[in-house]
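Each remark here refers to the structure printed beneath this line.
Moving on to chain A:
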Amino acid sequence: MKAVGVATLAAVALIPALTALAAAPVVVNQVRRAFSVRELHIKRGDTVRFNNVDEFLHQVYVESPTFKYSSSEQSPGQLVDVVFTSSGTFEVKCEIHPKMTMTVTVE
Partner candidate 1 sequence: MTHMVSHIYIARCGIVLSFLLTLAVFNGASADEAKTQPYDWAPESGKLLATAGVSQIEGAGGGGLVPWALITGYGTRDAVGGNAHYTFVRTSSFDLHSAGAALGLYDRVEVSFARQWLDTRLVGAKIGLGKNFMIDQNIAGLKVRLFGDAVYDQDRWWPQVSVGMQYKANNRGALLSAIGARSSDGADFYIAATKLLLANNLLVNATVRATRANQFGLLGFGSDRHPGYSPQFEGSVVYLIDRNFAVGGEFRTKPDNLAFAHEDNAWDVFGAWFINKNVSATAGYANLGRIAGQTSQGGLYFSLQVGF
Partner candidate 2 sequence: MSARKCALVLAGLLALSGHRANASSLFEDLGEKPGIERLIARVMPIWNADPRVGPTFADTNLTRFKRILVEQICSLSGGDCKYNGRSMADAHKGLHLANVQFNALAEDLQDAMEQEHYAYSVQNRLLALLAPMQRDVVTR
């Protein structure tokens, strides 16, 4: 009885770890008030990590009918992970710098 309980607990605990192992985040740097990559192709469920290596504050948002996301502001050095849960082509922008934009295509 006890052994089954422990096994179940172990299995449940491992699930998040297993999911994370599924795909490491794709890193996009925010640098010189621009994204380091202009176009990205990923699979549904993938994580994109936006890493602010710039001297400026940045932010990430997506405004589309099928996928909405808005991060809090990132100080220099802060990163934000975005999980793209919908398929499609999305424009990713920065609220602080209107000219800063990139495209993410999700399969």
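As a selection rule, all candidates are chains of the complex that A comes from, given by their letters.
In this section, a contact is a pair of C-beta atoms (placed from the backbone, for glycine too) under 8 Å apart; a residue touches a chain by one contact, two chains touch by 3 or more; residues count from 1.
If you're wondering where the values come from, they're calculated on a predicted model, not measured in any experiment.
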**Study point:** Touching candidate - 1 or 2 - for chain A as found in this complex
**Key:** 2
Exercise for review: Provide the residue numbers of chain A that touch candidate 2 in the complex, in ascending order.
Suggested key: 33, 54-57, 73, 75-76, 95-99
